[in-house]
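Mind having a look at this structure? Questions to follow.
A single protein chain has been omitted from the complex, and every remaining protein chain is retained in its original position.
So, subunit A:
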Amino acid sequence: METPIRSRETLSLTLFSLLFFICKSSPLHHLLISNAERRIDLSSHIVKVYLTLKIENAGSTPASEVLLAFPPAQVDHLATVEALATKGKRKKTTLVHLEVKPTELPDAPNDAKYFTIYLASPLNSGESTTLEVLYMLTHSLEPFPAEIAQSESQLVFYRDNALILLPYHVRQQTTFIKTPSNKVESFTRVEPTNRAGTEIKYGPYEDRPPYSFSPILVHFENNSPFAVVEELVREVEISHWGNLQVTEQYTLVHAGARHKGVFSRVDYQSRPSLNGVSSFRYLLARLPPRVHSVYYRDEIGNISSSHLRTDSRKSELEIEPRYPLFGGWKATFVIGYGLPLQDFLFESSNDKRYLNFTFGCPLLETVVDKLTFKVVLPEGSKDPSAVVPFPVEQHLETKYSYLDVVGRTVVVLEKKNVVPVHNTHFQVYYTFKPIFMLAEPMMLASAFFLFFVACVAYLHIDLSIRK
């Protein structure tokens, strides 16, 4: 934890010097931002940033790309970047998803990292458009003090830039920071700065050059559960007999301020409002509807504290780890459930089947540091391919399950830094001949048949030497 923070500090200082540094060689100066608004939501441990950019093309050539810049320390914690373009005028506005890709620029000042937004239609000179950008940061709230006792509440630092880091000239910009409560210990002032209730307003700032930087630090109370799944392995096993078996292995940790010293049960039980406010006992998992045979256990057996509520649209599983999680405490557990196959498996036009399933973690408001998704295809299936709406690492494995001979193909998808936004559907395509379903019953039947034949034969053969 220590080193990246320090590096970030030095980096922010160096970036600060960039205020007066003007990059001339870049072709980016055709564009300029006439108005920018940023809203930073700090109410949970996932930092959500909404940017609204009004872009003008001041150059002579049409532009089709818009660049976003991030300091390198932030890029490591960047879980997702999405961009939307508003189309139409006034009332009839529709939002269009735009493609966003990380890009490398050769002359990036101070290792700034870039994301390119590809506009749906090129922006001609003199025209302007509005972009909505959403990005999320994980592990960006640093607890301070780093260790707290049971009765204390959790205070965190949030570091950012008072100005929006953009490779363009910005005419006017404002930043709003929303804190979970109005308990704010301190915040950096970069005039004009206001604080009203749970909101801190930076700006408006006028006419700032590209890569303007002015570090700010907000120190505030945040007692929302800092639930981080360090590692999650989701395994979906497809059985063409009509069931989809899902097994999820969690390594959960409370990533907030570390618990220090005594844990007193009597205080925790008798004064719940004052004690362990930053700890959490329950987690809510949202499972697909028609879920059945749900279990919740860990390596030493069933965990009896869970509740399942099902209705026609969704199932909610409320799980309680064996003990309340205080800062730095860990717990591991496994959730498993069965699902009806017809809800998730479909046939595509070209004689292929595909599984349509959600990718992310079913627990609400959690960050997954490393998610491994395994799709176990039935034995005998061929040509697997996965279609995922965001970049993941892919490879194939073989798994041997009940009475397998050749093994099942497993499509393994890996992704780091997963947030609830990644709970989108993805597809795994494969071909499968239904005749393979009969392989195992036939095998069993023939084994028993041979056994009985052997028995009959043995009873009819006299093996004795004596006559």
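Here is the rule we go by: contacts are C-beta pairs under 8 Å (C-beta built on N, C-alpha and C of every residue); 3 or more make two chains touch, one makes a residue touch a chain; residues count from 1.
As a convention for this text, contacts and distances are computed from a predicted model.
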**Asked** Of the options "TP53 regulated inhibitor of apoptosis 1", "Response regulatory domain-containing protein", "Auxin-responsive protein" or "dolichyl-diphosphooligosaccharide--protein glycotransferase", which is the UniProt protein name for the chain that has been left out of view?
**Response** "dolichyl-diphosphooligosaccharide--protein glycotransferase"
**Request:** Could you tell me which of A:Gln172, A:Ser264 or A:Gln394 touches the chain that is not displayed?
**Result:** A:Ser264
**Fill in**
Sole touch to the unshown chain from A:Ser60, A:Thr94 or A:Ser304: residue A:Ser304
**Item:** Hidden partner chain, residues of subunit A it touches
**Value:** 261-266, 270, 298, 300-305, 322-323, 328-332, 400-405
